[in-house]
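In what follows, a single structure is set out as structure tokens and then discussed.
What you see is the complex with one protein chain gone and the rest in place.
The first chain written gets the first letter, and so on, giving A, B, C and D; residue counts start at 1 in each chain.
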Amino acid sequence: MKYFMKKLISMAATLLVVSFLVFLAFAVIPGDPATAKLGTEATQAKVEALRDEMGLNRPIPVRYAAWLGGLLQGDMGTSYSYSMPVTKMVSDKIPVTLTLTLMSFAMMVLISIPLGLYTAKHEGGTADHVVSALNQIIMAVPPFFSGILITLLFGLILHLFTPGGYVSYTKSIPGFLGYLFFPALAIALPKAAMAVKLLRSSIVHEMRQDYARTAYSRGNSTRNVMYRHLLKNAMIPVVTFLGMALADMIAGSIIIEQVFNIPGLGRILLTSISNRDYPVVEAIIVLLAFLVIFINFLVDFIYKKIDPRIRVQ
Amino acid sequence: MENTQTNNILMVKDLRVSYSQEAGSVFRPKKDLDVLKGVSFSIREGEVMGLVGESGCGKSTLSKALLGLIPKYEGVIVQKSEHPQMIFQDPFSSLNPAKKVGWILEEPLRLNTGLNRAEREKKVSEMLRRVGLEEKLAQRYPRQLSGGQRQRVCIAESLMLSPKLLIADEPVSALDVTIQAQIIALLRSIQKEMGLAILFISHDMRVVYQLSQRVMIMKDGEIVESGDVEQVYFHPEHPYTKKLLEAAGILEEGD
Amino acid sequence: MLDVIDLNLEFHDHLVPETVVHHFNLHMEEGDIVGLVGESGSGKSMTALAIAGLLRRHDMKKTGQIMFHGTDLLTCPRNQLRGYQGDDIGIVFQEPMTSLNPVYRIGWQVEESLRIHRPSMSREDRKGKAMEMLRAVELPDPERIYHSYPHEISGGQRQRVMIAAAMICDPALLIADEPTTALDVTVQLAIVKLLKKLNREKKTGILFISHDLSLVKRLCERIVVMKDGRIVEEGACDQIFDAPKESYTQNLIAAIPRCEKPAEV
Amino acid sequence: MKKKNLNFILGSILTGIVLLVMLVGIFYTPYDPTAMDNANKLSGISLAHPFGCDNFGRDILSRVMKGSGTTLLVALSTVAIGTFFGVLLGAFTGYFGGLLDEVLMRIIDVVFAFPSILLALVFISLLGPGKGNVIISLGIAFIPSFARIVRSEFIRCKNMDYVKLARLAGAGHLRIMFVHILPNTISVLVPAVMIGFNNAVLAEAGMSYLGIGVQPPDASLGRMLSEAQTYIFSAPGFALFPGIFIVVMVLGFSLLAEGLKRD
Partner (left out) sequence: GDKAGENSSQITIGIPQDIEDSLDPHKAVAAGTEEVLFNLYEGLVKPDSSGELQPAVASDYRISEDATTYTFTLRDGGKFHDGSPVTAQDVKYSIDRCADTTNGEPLVAAYSHIQSVNIVDDKTIEVVLDGPDTDFLAYMTNAVIPASNENPDTNPIGTGPYKYVSRSPQENFVIEKFDDYWGIPANIEHVTFKVCANADSIVMDLNGGSIDMFARVTTAQAEQLGDNYQVLEGTMNLVQALYLNNAAEPFNDERVRQALCYAVDPQGVMDMISAGKGTVIGSSMFPAFEKYFMPELSDMYAVNLEKAKELLKEAGYENGFSFTITVPSNYQQHIDTAQVLVEQLKKIGVTADINLIEWDSWLSDVYAERNYQATVVGVDASALTPSALLSRFVSTAGNNFINFNNADYDAAYAKALATIDDDEKTAAFKECETLLAEHAANVYIQDLPYLVALNKKYAGYEFYPLYVQDVSKLYIVEE
């Protein structure tokens, strides 16, 4: 329990730091929301007036404190560009990004674990060589490029989905999931390739351990040795990677959302950064940070769960 | 017990260690396992102290605690040697799997002496020879060695620096008798030459007898009997000591 | 029951291939207890692994035959071999420290052979049998050990766990590679007794690898002496002890430690 | 044994090709890589232009030759920064644990939570645009992933007996961390580095795309690839050659690493 309290406090502290850094970041990068909002119609006076109206002329700590105060009351402010409550804007988009992420994560795991085991089992065999070669190539293809190739193949040639024809989850859940399938695949493929590689080398390493021999001596089939004995050990470094990949997928969905025209958090984040719309940026980054920290916490937890030796500390 | 503090190289008073078992499940609540229940003894410079005891009674725990490798303990440990060395019971995890045997053996020299590479290599092959290993094994990774070979590598490593105190946790258990004899002879000569003090943990009563001046018998985390070897071996007092000697067939021999 | 005919083992993971076992021959009938002694590094463990069908590595060459109940373990299909392993052939490894899977509890690992070869057995029965075995190898507090992870128990305890696991299916052939190195003498004796009992009651053949000649003498009827990968001498226990032919065997016997201080050098 | 050699040989060949093309590109290219030619816009493969021309009629071969140098420089230095600091951080946090671990890992979480684009923007605004700053900001974005991987390996290894022995032999913490434990993390680190190299090539392209990377008309492979996207239907070859070159580069390096790796 004490452990969880400690973690909780450090999590909150991290989020505080993150949110403050975002404020600082905006102080550092050029451009300001008032100018952005006024565009080419900006004049000195108009900008000043707007800055006043937006409260931008207050010093950063004051602004930050005000923002924090609002946050504690559940109010994340109003978007400068959309004039909409940030809470609503963000909460509308969370399902999109989260679904996309979880879907690609599931794909990654489903592809990489069997394949990693298979190649490790047939280490040095033809299948191993073919898969590693394929892996290398998949990893080398940029995500936007593979996104385009997938659109080309499945959208325009096979007509399995309509490119750009995103269906909102508020309209139709199956349509929504159906559309996200291919983007998720585009995200999952390179990550899966990496996971296969890591898992394979990790398993090959574990196969050399004495306990693998013990497992064989009891009459286990190779398959059993792999799944029952080696996998758990081999997963120890892989879990770290999977956790990172998940965090990466959440924080890095920007490119794929762009290619497939998916209105998710990443897209809003990107435009909000260039609009200097920091209530929105702030909210999204704090959310992302929370997810990232939470995932890392989970990874550490799972890690300790799989490897009993770590508890000794 | 001992008051000749001046030439004690190691002194232990009322050492207690317990492991906290993490709760395995809801049904097996967390509980502590007391392993050492107040152990006191001391070793003089240049003396070999044998430690014999039931398997699982806490010998390895004691040996690790002595060199500060167990973070939590109660009691006093005074240790005066500069580079105390240790031979772990498990020769495999004591050898870095990513390094070759030669590298592993050179490491203490590299760290503590100004010898150049050729000199170090010379010392290494000399030491390999002394523990009865071929020089070519220096080029192998630990996993390419047999059990006894690994154990000898560990012994060699511990002797590289001519330490003043050596804690040896079952160092010869995996060796065949001829090599065992050779290692015992080696330890004896080093002990004589350089005044090496050894805490020698073994279950082979005869080997302990041959090597040690004094011996301690341990059971259930406590030292049940200790004293000069002859005294303990031929006039045992504690029933467990008697049982041990009987099982080893020493009592008959002595009689 | 077991016939090893002209076994040769050769490693290929160095530039120069290295033969570690030469022309090894061994015959064992049901209920035989054979002691295999020899210099450290002489190839005892490799031979044991080969007999247990565990040298399936690509980087080594194996020639000869290992006939077990009429099948050649070197060439038989894998699943046939699997049928024997853990059930008819049990093996205790020399390195109890690393031979246990670090992430599973002891109980799970001890029971494994039962799960594989006696799938019809109930959970409780399996646990009962495992506890029985843990008690038979003289483990104190078997309930705690059953629930522990390997790193939480002592070296001797791990070794006994390995013995318990190897014997749980009552194998016809038990290969024990230095099974008592980490055990104190009283437990050693208990283990020897246990092996004898097993041999008597179940007609288990035992290949006992050790360097502790006094122990071998207590347990075995026959002894095979190895050096540098070759058998140098073979014969009945008494005969070897009383009248060793080879000089190496003589050295071996002479080196058995006695309870006397060696002469000063 | 044989497989290792094959990897090594193939890897060296591919890497050799990449390095050769790059080195030659420094001194000589068949055409001026920025010279435009209206007549040759999007022309396909020909004798005069073996890789064809881009949407400005610039010779793709020449641009690939010039661009691969830029890409290689950016990717290698980025990975070097990421690996160096990642290993350092991961080693310290994993080895010492405790408060240090908690604090440093939280800092890493913070960095990781920032989208690398925002991070890059901040750095570019602080330091001004340019290759060096691209490298720095990408490098920083790369640190967390290496740190995490290394950390977990260190946690695994630090309780091993050989580590304790090294301490007894008088090895300091630094030596234990980097000489004794680090080599044991190689089997996990090497794939991570290769993945990182890969990501760096692509991230550089992404940044150029946002206008904070390599500035046009200078070429980098990533930038060429993203420029070519628009023409994927009309001139697929435009994307093909820079793409293939990235693949060759990454493949060469990873094979080489695989071939060098011992276990």
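FYI, a contact is a pair of C-beta atoms (placed from the backbone, for glycine too) under 8 Å apart; a residue touches a chain by one contact, two chains touch by 3 or more.
Here the structure is a predicted model, which is why all the values come from computation and not from measurement.
Q: Relative to the complete complex, which of the depicted chains are touched by the chain excluded from display?
A: Counted over the whole complex, the chain not pictured touches A, D.
Q: One chain isn't shown here. Among A:Ser10, A:Thr35, A:Thr87 or A:Ser221, which residue touches it?
A: Hidden-chain contact among the options goes to A:Thr35.
Q: Among the options D:Phe8, D:Phe85 or D:Tyr231, which residue touches the chain absent from this view?
A: D:Tyr231
Q: Against the chain that's been left off, what residues of chain A make contact? List them.
A: That gives, for chain A, the contact residues 29-32, 35-50, 53, 81-84, 89, 92-93, 144, 148, 151-152, 155-156, 162-166, 168, 258-261, 263-264, 267-268, 271, 274-277.
Q: Where does chain D touch the missing chain, residue by residue?
A: 34-36, 38, 41, 55-57, 121, 125, 129, 210-212, 215-217, 226, 229-234
The rule is short, and it goes like this: only the chains that are shown with their structure count from here on.
Q: Please set out, as single numbers or ranges, the residues of chain C touching at least two other chains.
A: 13, 95, 98, 152
Q: Using the touch definition from the top, which residues of chain B touch two or more other chains?
A: Answer for chain B, listing residues that touch two or more other chains: 90, 92-93.
Q: Under the definition above, what is the set of chain A residues touching chain C in their complex?
A: Interface residues on the chain A side: 124, 209-211, 213-222, 224, 229, 232-233, 306-309, 312.
Q: Looking at the complex, which residues from chain B come into contact with chain C?
A: Against chain C, chain B makes touches at 19, 21, 24, 28, 33, 52-56, 59-61, 89-90, 92-93, 132, 144-149, 152, 170, 173-181, 184-185, 188-189, 192, 203-207, 209-210, 233, 243-244, 247-250, 253-254.
Q: Mind pulling up the chain C residues that touch chain A in the complex?
A: 49, 52, 54, 56, 58, 78-79, 82-87, 90-91, 93, 95, 98-104, 109, 112-113, 116-117, 149, 151-152, 162, 165-166
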